[in-house]
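Only a single protein chain was left out; the remaining protein chains are all shown in position.
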Amino acid sequence: MSHNSFGHLFRVTTWGESHGPSIGCVVDGCPPGIWLTEADIQPWLDRRRPGQSKFTTQRQEPDQVRIQSGVFEGRTTGTPIALHIDNVDQRSKDYGPIAEAYRPGHADLTYDLKYGLRDYRGGGRSSARETACRVAAGAVARKVLGDGVRIRGALVQMGPHAIDRTRWDWDAVATNPFFSPDPEAALEWEGFLMSVRKAGSSTGAVAELWAEGVPPGLGAPIYGKLDADIAGALMSINAVKGVEIGAGFAAATLSGEENADFMHMEGDRVAFNSNHAGGILGGISTGQTVVARFAVKPTSSILTPGPSVTRAGRDTEVSTAGRHDPCVGIRAVPVGEAMLACVLADHLLRHRAQNPDAPVLPILPLPAQRT
Amino acid sequence: MSHNSFGHLFRVTTWGESHGPSIGCVVDGCPPGIWLTEADIQPWLDRRRPGQSKFTTQRQEPDQVRIQSGVFEGRTTGTPIALHIDNVDQRSKDYGPIAEAYRPGHADLTYDLKYGLRDYRGGGRSSARETACRVAAGAVARKVLGDGVRIRGALVQMGPHAIDRTRWDWDAVATNPFFSPDPEAALEWEGFLMSVRKAGSSTGAVAELWAEGVPPGLGAPIYGKLDADIAGALMSINAVKGVEIGAGFAAATLSGEENADFMHMEGDRVAFNSNHAGGILGGISTGQTVVARFAVKPTSSILTPGPSVTRAGRDTEVSTAGRHDPCVGIRAVPVGEAMLACVLADHLLRHRAQNPDAPVLPILPLPAQRT
Amino acid sequence: MSHNSFGHLFRVTTWGESHGPSIGCVVDGCPPGIWLTEADIQPWLDRRRPGQSKFTTQRQEPDQVRIQSGVFEGRTTGTPIALHIDNVDQRSKDYGPIAEAYRPGHADLTYDLKYGLRDYRGGGRSSARETACRVAAGAVARKVLGDGVRIRGALVQMGPHAIDRTRWDWDAVATNPFFSPDPEAALEWEGFLMSVRKAGSSTGAVAELWAEGVPPGLGAPIYGKLDADIAGALMSINAVKGVEIGAGFAAATLSGEENADFMHMEGDRVAFNSNHAGGILGGISTGQTVVARFAVKPTSSILTPGPSVTRAGRDTEVSTAGRHDPCVGIRAVPVGEAMLACVLADHLLRHRAQNPDAPVLPILPLPAQRT
Partner (left out) sequence: MSHNSFGHLFRVTTWGESHGPSIGCVVDGCPPGIWLTEADIQPWLDRRRPGQSKFTTQRQEPDQVRIQSGVFEGRTTGTPIALHIDNVDQRSKDYGPIAEAYRPGHADLTYDLKYGLRDYRGGGRSSARETACRVAAGAVARKVLGDGVRIRGALVQMGPHAIDRTRWDWDAVATNPFFSPDPEAALEWEGFLMSVRKAGSSTGAVAELWAEGVPPGLGAPIYGKLDADIAGALMSINAVKGVEIGAGFAAATLSGEENADFMHMEGDRVAFNSNHAGGILGGISTGQTVVARFAVKPTSSILTPGPSVTRAGRDTEVSTAGRHDPCVGIRAVPVGEAMLACVLADHLLRHRAQNPDAPVLPILPLPAQRT
């Protein structure tokens, strides 16, 4: 069972609420002997950290991670790794309205429906603050995967504005506050997002993830499929409403010949002519780049007032002032990377459990391709 | 762990290959006292059964289900329900080529990469034949959910041809061989698919699922989210490359106001003004109709020859003659329904385990709306 | 969740009732490439099979196993292995009394209390017939463990009559109908059990299991301890009421010095001076022989009438005529071996998932010792 745990052999359990004293996670099943310090985790947390540009919430959280267990003399011991992050900037606030009125698009109503009560301060458990724990766990997962596997993410669409894929430049991602691989799109988004914020509105986005160097053979035939686990992992991120692997929904429009990733030999290795499959066939990695995308809905917290209801069953109007990202899709990029890293680390362990001497036929991976 | 099992409390384990003596599943955790006979399961299997129109494979499989355990005097006993289906039409065939050459888009290569060997007859374990077991389990899941929950599916796009949603008519679904809710689209698809088949090609599709009457409160906050489990379940179906909940990828293009499902009171119940969320907020069902869509890639088996490689590492050309669906998306509709039913049954049991006395605030569900 | 499943990576799911058409199991997670035919499984089933001596039930079941999936051209493929056994000798019988009256010591009452109904024919799901599936799965587990691991069981006590451990002879086990390693005890038991049977009574027993050649490092620190999993596995066998590892309850009477398994070097390997730990320290295998014992209560089905109650809440008297083992502990020996094999196979896979390059210090195992 897994209300708050994720993965099987590389297993992450998170806990904590937006306005409690701290949040954290337990990473169980990590192989021993891996060099790991807080400095390996912090940079990934810093990428997700709020308050870094005018386009994200101004809540000031240092998100300083502390390793509480599972590491000895700088190396993992194979026992559970507890990672803690203190909540620092729980601005004192009158939660009266939020306690009574259900914010549209938020989990306020459904938590009450499920549990009969909820921690309403800042969204409680449903706050995106929880995703810091995912990023911390993802940093450990990256260490498990090793340097041969490279996981990167980018924002490829903001509201109706998609990037131009011919301008894709991974180096550009770190140079703008949107993780955009297209510098020109970043400029466009800057203006767009300013106007969205001024209008007291918000916008959705689409992010894309690449995992290069994934060994072939990860995944399992039926209910342990690599793509199924990736889909579940990404859909579990706050505000995500859609997930694609490889060509995704576009594959529906293609003919069999167009969609086929034909193969040929390059020397003694297999090469694919394209990567519509997104690096996964029959639920198992091919050795090509694993490509996934996910859609993030616009931030539900908006200044524009809208009709809603109260806990007591009265009509009301809600507008959410406060510290919010106008586009939560931006900070979802490092979270998506982390979830992909966790899924891959889990499947790496699962694979070698069943198939310690696996591969037979070497694969030559081509760069990820969209169409 | 779950290579071949699915669900937690309502748990399905499937087994069997395309050309073995039989296939089947074990449904564990089913509540006791439910009236269940083979006649409750067979109709759902018949909907998925091949050979029913000229637009699906001509393999003749009666798919007759036999209950082997877990039912006594017509009612479930709470012990595991074993459901068996004999493979009947394993046409004798020379598997030499398929054993040696990797069919593009199929799992031939990846099974070899993962396991070092594979049952190559008809795709072995990776054959869509396995989905019959999902449908059988889904029939049991429907009984668990009871008559109050109605799960239906339809094909909303074939290749580039989408339905006109204003013509949506659930009654039409049973009147054409495509599960189309739009009779005019069905006519169009008939011509399109004939030409695809004649060209030795194949096409992709998009299916949509509705679950009406889902009680509020199903799901769990973080890694047990209802939408995350639905996404994983649908992505685990053969050939699926994308999954959406509610507005899905379209949500990315919307503003916060457009995407918000505002609420108001109707008498003493809560009503939503729209359903972009697809019936799920914060991973928990709202009581609105749960809406999901999934994209199916074009059938990988095509007559058109294309370049590939052999097990021995030589270049070759592959064209897949034989009995294949030109659009596997069609028969994926009942499979998607079954997976959704299984996810909901599992979450119903999970919910009442933790929250036996749950709901506090009644919800008035509106019909599902796209936008 | 695991009502009817067992193990994590080497995962067994069983199904079937005493008087249904068939019983069976699904073995998931078995590594690929292992040579496996029905002939590898049948001998183990034959050892457990009823009707082989006058000291076991006369129900005639050939217990012929059929592999339905997961094996191709004689080798496992890594996909689920379905094993089926037909029920043959469901003697027609009037179940009226058993349907109404609760047999003391049986699960009749508790199944009704839990589920509100039950398959009362021959005990239904609670029948020891289910253990045939465990033995079949255990045969696969032995193949996973390989020839280097040898798992054997023996009966060391029947009623109040224990063996003389100084006469322990593994070769004797196959030469008497009791799996006794002490031929003289076997003779004594023969007379004792005849008198028990004539008296319409039954008797309990204690069985002991040895697993030699278990690699060091299997198990996990806290809740995945090898001994904890063995204890749960053995206690899950019908009629078992106690489980010991190594010195077991006798350890409670010892001093620290007496109980310590001191170590010394033999060449470049570590040797233990004794094996009170039963081959497990801190939940992890040492490389010594794993030793476990379990106590089986006397068969609950006895001819002697005793007071009980009916389903309708009336006092009654029950005496169970029919085909029963006077000492179910005998046939529990092969079942115990199978469960131990399954636990070890599961932990072998779990271990190499986390620690593929594990051992550092070689261990020289000594023969298993009691004190």
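So that you can tell them apart, the chains are marked A, B and C in the order they are listed, and the count of residues begins at 1 in each.
What we mean here is this: a contact is a pair of C-beta atoms (placed from the backbone, for glycine too) under 8 Å apart; a residue touches a chain by one contact, two chains touch by 3 or more.
Since the structure is predicted, the reported quantities are computational estimates derived from the model, not experimental observations.
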item: From C:Val71, C:Ile163, C:Val206 or C:Val290, residue that would touch the chain that is not displayed; value: C:Val206
item: Touching the absent chain when the full complex is considered, from C:Ile34, C:Ile67, C:Leu83 or C:Ala107; value: C:Ala107
item: Given C:Ile41, C:Ala185, C:Val296 or C:Ala345, the one touching the chain that is not displayed; value: C:Val296
item: Among A:Arg118, A:Arg293 or A:His324, the residue in touch with the chain that has been omitted; value: A:Arg118
item: Residues belonging to subunit B that touch the chain removed from view; value: 1, 8-9, 29-32, 78-79, 221, 349-350, 352-356
item: Touching residues on subunit C - with respect to the absent chain; value: 1-6, 8-9, 14, 102, 104-107, 109-116, 125-126, 130, 157, 159-160, 196, 201-206, 216-217, 219-225, 227-236, 238, 241-249, 251-265, 268, 270, 273, 276-278, 280-287, 295-302, 304, 306-309, 311, 313-315, 329, 350-351, 354-355, 357-361, 363
item: Missing-chain contacts mapped onto subunit A; value: 1, 3-5, 8-9, 11, 13-17, 20-24, 26, 28-29, 32-33, 66, 68-70, 72, 75, 77-82, 114-119, 124-125
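Throughout what follows, only the chains that are shown with their structure count from here on.
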item: Where subunit A and subunit B are represented by their mean Cα positions, the distance between them in whole Å; value: 25
item: Gap in Å, rounded to a whole number, between the CA centres of subunit C and subunit A; value: 45
item: Chain centre separation in whole Å, for subunit C relative to subunit B (CA means); value: 39
item: Contacts with 2+ other chains: residues of subunit C; value: 1, 8-9, 29, 32, 78-79
